[in-house]
Structure formats: C-alpha cells, structure tokens
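Note that one protein chain is taken out, while the other chains of the complex remain in position.
Each chain carries a letter (A, B and C) given by its place in the written order, and its residues are counted from 1.
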C-alpha cells in the first residue's frame, strides 16, 4: 500500500511537471543570504576619533539607512514572491529561468546598497540602486505575466480580477523606478524618499492579502 | 483521485490563508547565516608576536566570548521562534512583516557582536548590543501578542494559561535589557554578566517545553 | 490512526533507505550561498578617480561579466540537479558522497570566478575556471551514470531513451571544457565565449524539460 501510494504520487508529480518546492527553497535561501549580508556593510569603526565610539556609530548613519531600506525592499520582494507562488501548481524551464534572473537581481541588491551607502549624495549611486530595483520589478511583472497566462502553471479557477489587480500592483515598480532615477539627477534626497515610499505603497496596497482575507471571511 | 487530492489541498490552503512553511524557511535561513557569520569576527592573526600563535589566539579572547554569547542568544531566539510558531496555523500580512522586522534585528546581531568584541569595555558598545537584544525581545513579545489574539492564526483550543505564561516569559527580555544598558554605564562587567545570564534564564524557564512534556505524559 | 500512519511511513522510509529531502536542502543551500557570495567580488570603489563613480563602476566591467557568467552557470547546474533528482526515490552512501564532492566544486566557483574577474586575460585564470566547470560536469555525468544504473535509486519505469539522452546531455560539459582550456592559451576571448555559450546550449537542449512537457501533453 505504501509503495502504491508512492507510485501514485510520483506519477502525479511527473505528469504535472516539476514541483515548486525546490525553487522556493533556492529563492528563500538567496533572499535570506542577501538580507543577512547587507549587515556586512556595517563594520565596527577601526579607530575612534575624539567623539569616541558613539561618534563612530553615528558616522555609520547613511550606511545604516541603506541597510534599513534594502532590508525592507528585500522583504517586500520576498513576500510578493511568496504570495504569487502560492498559486503555482508546477514550474517549467522558462519559469525557473525567469526566477534565476530574478535571483541575480536579488544578489545585486547588497552591492547596489553598498555603493549607495558609500556615496549617498551621488546620483550615479542612486541610479544604480534604482536600476537594480527597476530590473527586479520588471522581472516580477514578467514572471506574473508568464505564470498567469494559459500555461497550466497556476491554479485553474483563479479569479481573473485578482490576476489583473496583481498585474497592476506589480507594474508600480517598473513605472516608478525610472522616475526615481531621473529625479536622482535633480535631487538625491527626493530620489531616496521615493525608494523609501515605494515599499510602503507595496506593503499597504497588496491585492493578494485582501483576496485571501475576503475568501476567509466568506468561509463557513 | 490524485488530482482531486491536490484540489482539495489547494482549496484548504487558500481558504486558510498563506501557509507558514516559507516564512519558517526564511527565518531558519537568516538564523543559520547570522549564526555562522559570527565566526567571521574570529580571524587567524596576520602576524605573530613573541608569544607565537598561542598568544595570538589568546588575544582573540574577548571576540571569542562575544561569539559564544551571541551564538547562544541566537539559539535562544531561534528556539523560542520555533516553539511559538509550532502553534501557528496560517500567516497574514501583519505577522509576516513583524517577522521581517524581527529578522532585521537578527541580522544586526553579528554587527553588534562585532562592535562589542572590539570594544568590550566601552559602555556604548554594550548599550548597542543590549539595544539590539531589547529590540528583538520587544518584537518577540509583540509577535506573540498579535498571534495569540483572536485572529484565527493559531490553533483554536490552545490553553489560555500557556498563552499567558509565554507572554510573561517573553516579557523578561524587554524588561531586563534596559536595565543592562543602564548598568553598562556603571560597570561593563556586570552588564556583560546580565547578557550571559539572560539566555540561561530563558532556556531553563521555558513554558512551551514544560507544556509539551506534560501533554505527552498524559497521553494514553 | 495517526500513530499507525506515522509508523507506516517510518517503516516505508526505513525500508527504502534514506529519503532525498535533506540532501536536496543541503544542495539548495550551498547553491544559494555560492550564487549570492559571487556578488562579494563587486565592491564599491574605495576612491574615485577623475571619471567619478560612473568610471569606477565601468572599471568593474570584467568582474561584472564574471558575476553574470558564474551566476548563469550555477543556475544551469542547479536546474540540472533539480531535474535529475526529480527521479530519485532514495539516496545511499555513494550517492551522498558524489553529491558532497559536487558541492565542493560548486563552492569553488566563487573562487575561480574571483580569479577570472581579476585576471581576465590570463590563460591560467581561464583554465582554472574551465577546470572547475569541467570537474562539475564530470561529477554530474558520474552522478547520473551511478543513479541510473540498476541500484533501485530511481523510479523503476523511467524511459531508457530519456536515461540515454540525459547522459549525452551531461557529456557536453566534460567534452567541451578541456577544449576551452586548450583554447584559452591561444585566445582568452574565444575561451570566454565558449564559457558563455556552454550554459546557453545546456539551457536550450534540455531533454528532461521536453520529456516532462511531452508527458503532460499526452495526459488526459
């Protein structure tokens, strides 16, 4: 019986293509590492000036702000990935490779953050950061567009209104980041504020959370 | 049949919101990395003095003590997270974001440890370390308070006495760490001893372990 | 009933040897870390020359190219591992150790990439990189050869034509990398182009993807 159970499971898995769990493990791993190595930019000051350690820590201010923004940004992308993949039934070659490109963007966040932490007032540094965020946002949009197409990758009966709302939600990033890059050449402060606002918008206007909450409320 | 099994599973998952497994994978990943990169503070001495390598290793003493305390502290928080999430049925947006903030605190532990390892006698270094521990403790308390509220996130029949005991247990940190910070300006040694004692108290006064053991004993 | 279910499960697991999930977690972890630490080679320029930050970033060009190639190469190997292990039923000592050697090669990729990023025009650097890729390819071939032998490690009814096609597919690497190494002593540019082409060939000529897609099409 146990053997039959296993064979059945295998047959199903094979028939439906590759399961999503290992891709999720890889994605969660890359996010966890990218989030944690952000902290390597914060280093104990080697030598102390007249202000002592307190001043040495205050001097880390802009690096700390970059750490904070980048951690939240990675959190936003991770949660969006988690929510979107919640509806995935199986993965195929194209979806895997879109995700690997997405992970490449995630791995670049600590680098872009490190440049922005060191050169906070340089529009080039802010553009690099915006470029990485924009690339990630564009790939996120592409992944959802590909997944939600008629390819049997997601749950069949998924509400088309939700599919559309998620598409609009994921279009915020690719639309806003080029604006932020352009703005950074006028005012780095305003560009930085846009990078701060973007995740907040993403967090509060979240169609998947609302969809799942509504489903739960109508449950018997 | 297999297809029906899958549909049923999906329906259930969707109806109950997001499953907790990916959040747990992210949390476990960040803890594993934070714990392991603590060791990057211990470096082979570049040049050897008259005492040779033995002296070079002895000179790493305070960094090694910091490694030890920080590893145990991260172990304490990981185990508390594991135990508390054992009762979680599903996650929602707020719970995910509270956890991402918690992980930000975890990612800061190697930085605070590095500062404390380099400036063991400086009250600022000990306050920074205490501040990170206090933030983590406060977030841990907040997470439990949010989870155990009437939000359908945890197992319905959970013993209210346990809920209360865990709340008291998790309040130890937010109460003690401000004391340790204040003490560090009087005596860094006493503050360090408090950081050493805190995890020990946490480990031995563990209401979840006792609750699970008692349940097991009353099993037929 | 629940207890009986567990015992049954245990009996089955034990009878069939070690399950594959922990090996997959270790493999996914090593891949995630190797992919993410590639970015540590990209560092914010310490000092800026007359061209400013823009020039400083342009100077990172060859390191960035190495990052890109290496990330794609690791993605290729990860996906091949995922696909090949999809058919695994259980693991044994030899399969575990072949995988640990494979992971050693994966862990060496960031080192070989770092050398190639620093000495892009040196045939020794390109040979080292080719050597690591060749070792990985050879181990990949060996793993499939061992797995697909009559050892009860993979699904019994697996199509022998697929087994053969995967073998040919995995033989590309061990055949091409020695050529690339030889070529690198004549022209480092051509060798680099081979390293760029290899993953592309691997991605598009993928027998497992085609096999799974065909199975899916013939599904009722």
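Just so we're on the same page, contacts are C-beta pairs under 8 Å (C-beta built on N, C-alpha and C of every residue); 3 or more make two chains touch, one makes a residue touch a chain.
Just so it is clear, the structure is predicted and the values come from calculations on it, not from any experiment.
Residue B:79 is the one among B:79, B:97 or B:145 that touches the chain not shown.
The chain not shown here is touched by just one of C:53, C:115, C:180 or C:194, and that residue is C:115.
Touching residues on chain C toward the chain that is not drawn are 1-3, 6, 10, 13-19, 22-23, 25-26, 29-30, 32-34, 37, 92-93, 96-97, 100, 103-104, 107-108, 110-111, 114-115, 117-119, 122, 124-125, 128, 152.
In the full complex, chain B contacts the hidden chain through residues 8-9, 11-12, 24-25, 28-29, 31-33, 35-40, 42-44, 52-54, 57, 68, 71-72, 75, 78-79, 82-83, 86, 89, 155, 203, 206, 209, 212-213, 215-216, 219.
By definition in this document, only the chains that are shown with their structure count from here on.
Relative to the whole-protein C-alpha centroid, the nearest chain centroid is that of A.
For the self-contact between chain A and chain C, the two sides draw on mostly distinct residue numbers; the shared fraction is below half.
One finds 24 Å separating the Cα centroids of chain A and chain C.
Rounded to whole angstrom, the centroid-to-centroid distance between chain B and chain C, based on C-alpha atoms, equals 34 Å.
Shared interface positions of chain C, i.e. residues touching 2 or more other chains, are given as 29.
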